[in-house]
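Below you will find the structure I want to go over with you.
A single protein chain has been omitted; all remaining protein chains appear in their positions.
Here is subunit A:
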Amino acid sequence: MQCTKNACTIIRIMIHQPASSFYGARTREFILESEELLKLHKSLTRVYVQRTGKPLWVVLKTRKEILFASNFRGAHSRLTLTITQQRIRALVFAHWDKDRKKRDFGHLWITQINAVISGVGVSYSYSRLIHNLYKKQLLLNRKIFAQIAISNRNCLYMISNEIRK
């Protein structure tokens, strides 16, 4: 192994994993395999500590951060400074997207329900459906409605007719 003063060198190590450990409920062998992996991880970090002279906790932290960014494109998975930047961005966007995801799916479900409901008849639309829904105090939400619309359109028509009355 090359001697470089940085714990952030990327070294790719291929580990031989016999296929038998992935069949069926062979938990005991799986546990053995995972113990082997942990031992390997420990010995590797000890090598890093020895070679770079940095304390163990530093090595562990940096290796973890590099692992996070290991599938990023180009310099974003190779250079130290950019790794830290891109890691922060990735985590921020993941957090931000938690709310976006709720919004995006809601939007999608509404469009899908509207697509089916507008075919019911003249001047019947998603907004009227929802109004009737609240009037009759039905507890189904848009996600379920959208699933019904995709899989079983007649069922949705039946529900909407029931609510309309």
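Going forward, contacts are C-beta pairs under 8 Å (C-beta built on N, C-alpha and C of every residue); 3 or more make two chains touch, one makes a residue touch a chain; residues count from 1.
Following the convention adopted for this analysis, contacts and distances are computed from a predicted model.
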| item | value |
| --- | --- |
| "COMD2 protein", "Integrator complex subunit 9", "Ribosomal protein L13" or "Fructose-bisphosphate aldolase" - which is the UniProt name of the missing chain | "Ribosomal protein L13" |
| Among A:Ala75, A:Ala115 or A:Met158, residue touching the chain not depicted | A:Ala115 |
| Subunit A residues touching the omitted chain (full complex) | 108, 111-116, 118-119, 122, 146, 149-150, 153 |
